[in-house]
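My structure is below; once you've seen it, I'll send some questions.
Left out: one protein chain. Kept in place: all the others.
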Amino acid sequence: MKRLLETINSLDRRYIFLFIGLAVSLPLFFPIGIKFTVTHPVQGFYNTIEKVPNGSKILMSCDYDPGSAPELYPMTISALEQMFKKDLKVVITCLWPAGPPLVEKALAHVTPQYHKQPGIDYVNLGFKEGREVVMVSMGASIPNTFPTDYQGKPVSQIPIMQGVTNFKDVAMIVNISAGYPGTKEWVQQVQSRYQIDLVAGCTAVSAPEFYPYYQTGQLKGLLGGMKGAAEYEKLVGFKGLGTRGMDAQSISHLTVFLFILIGNLAYFALRFWKGKASR
Amino acid sequence: MRKEVPLIITFLAGTFFIADYFIPHSGFSKMAESVNGWTIIVIAFSYILGVANVARVNLDQIQKGSKDKFYKIILLVCLFFMSIAGIVWGIQGGSVFDWFFLNVYYPMQSTMFALLAFYIASAAFRAFRIRSIQAALLAITAVLVMIGRVPVGEAIWKDFSIFSEWIMNVPQLAGKRAILIGAALGAISTGLKVIAGLERTHLGQD
Partner (left out) sequence: MNIETLGIWLGAFFTLCILSFLYKDNPFYKLAEHVFVGISAGYGVALEFQNVFLPNLWNPLTKEGKLIMLVPFVLGVLLFTRFVAKISWLSRWSIGLLIGIYSGIAIIGFGSGDLVAQIHGNLLPLWGGNDLLTLFNNWILTVGLVTCLIYFFFSKEHKGSFGILARVGIYFLMLSFGASFGYTVMSRMSLLIGRFYFLYGDWLHILPQ
């Protein structure tokens, strides 16, 4: 028994890696399909976009990179699906360098089924360096901050940008962010200055620190991590990576819980054993 | 004057942008808008400075004949190739630049972050020890949130999701709000110290 406890306590971490690999892989091959309910922050995200009159313009800021894509890319797809279903015009910006190609990929995925035209129904304005300074600059003039779109076409020649000067000319802001710059900066620099409706999708790592913003109403909705993406997909009405990943998420969480439990049980049992032996 | 001029620039820039928030005068706002535009350009130059430094350090190591010379050469070849591909052939969808982003950059960055899943599980098993009341509180909350936030939690107890949402919306929120307020006070005081010239570490040594 003592040998077993010592083995558990000093287990090579590569065995742990193997368990986690299996915990994530097996549910992808053998889906269980456990049902889940939608939480209030996600419902708030959905409702806020739903309330915007059809045909209005929305600013969407995709502030993430491939490192967070499994959580945030499904949110981007679902948000575009909801907005295009309502015939909303989407102006997209990126404050992370690796954002624009991911936006192009998402647009290529969603726009064909809704027959949306670039420059008329949506535009990808690309990336601008400067973080909070870009947000403050957009508050003065979006065309001066983004003189061209991602492809290099002047915004003065893009129909959707006609009449869009600053945040007052968009109905709301949808922010999908992985960290800094992101939701926190949008709340601090834009929402607090211009009192515009702001909803955010973020990684699960940063979600807990945005609940205070949701409680004060600075954020009208919040999607946290892949679970948030899955709940949002359920509301929008399609099954994407968020939903497909939920079984693997469930099993991997149970596995981590078992690791914590077994690790502590083994540790305390060994301590008790050694204490007993020394007496 | 080597430190005094930058400190004066810092003071003027900082107070200007604080004043911009409170002064609705259109002339003032136009000036602030221009300076904002300049900042975007200067920051972009600072990014290029960082990349130039990476190139310089690796070139140095290649010249000194370090043991990872082969990998440094690969690094520089990739750096120059990607820069030239984007500058000369463009960055639009379907370009060479875009292809390398989607098939080289994207998989590698995603995988680097995915490795963290293995390490967090390993840390949970080997280092997470409940040795005090505080650690027990942390562990219990972590487990309740971890299980409650995934579908299996609702399969175990149908109100698990509601309970974990309550944890996020009430006790957890109180702690996070305190951290937010504390961090805000710290950021404001640090910002004021920088603008007033009391904090000069950003200027480096003489």
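For reference, chains read A and B in written order, and residue numbers begin at 1 within each chain.
What we mean here is this: a residue touches a chain if its C-beta (ideal position, glycine included) is under 8 Å from a C-beta of that chain, and two chains touch if they have at least 3 such contacts.
The structure presented is a predicted model; accordingly, all values stated were derived computationally and were not measured.
Checked against the full complex, the one of A:M83, A:L102 or A:V133 touching the unshown chain is A:V133. Among A:F17, A:Y114 or A:F268, only A:F17 touches the chain left out of the display. Among A:Y150, A:F167, A:Y232 or A:Y267, the one in contact with the hidden chain is A:Y150.
Within the entire complex, the positions of chain B that touch the omitted partner chain are 2-3, 5-7, 9-18, 20-21, 34-49, 51-52, 54-56, 68, 71-72, 74-83, 85-87, 90-91, 97, 99-118, 120, 124, 133-135, 137-146, 149-150, 166-185, 187-188, 190-192, 194-195, 202-204, 206.
Listed by residue number, the positions of chain A touching the unshown chain are 14, 17, 20, 24-25, 28-29, 31, 67-71, 97-98, 100, 126-129, 132-133, 136, 146-148, 150, 152, 185, 187-189, 191-193, 203-205, 207-209, 212, 215-218, 224-227, 241, 244-245, 248-249, 252-253, 256.
Criterion: only the chains that are shown with their structure count from here on.
Those residues of chain B lying in contact with chain A across their complex are 17, 21, 29, 32-33, 36-37, 39-40, 43-44, 47, 90-93, 98, 101-102, 105-107, 109-110, 112-113, 117-118, 120-122, 124-126, 128-130, 139, 142-143, 146-147, 149-155, 161, 165, 168-169, 172-173, 176-177, 179-180. Listing the residues of chain A that touch chain B in their complex gives 11, 13, 16-17, 19-21, 24, 34-37, 39-40, 65-70, 98, 100-102, 104-105, 108, 128-131, 133-134, 136-137, 140-141, 144-145, 150-152, 193, 208-209, 211-212, 215, 225, 227, 246-247, 249-257, 259-260, 262-264, 267.
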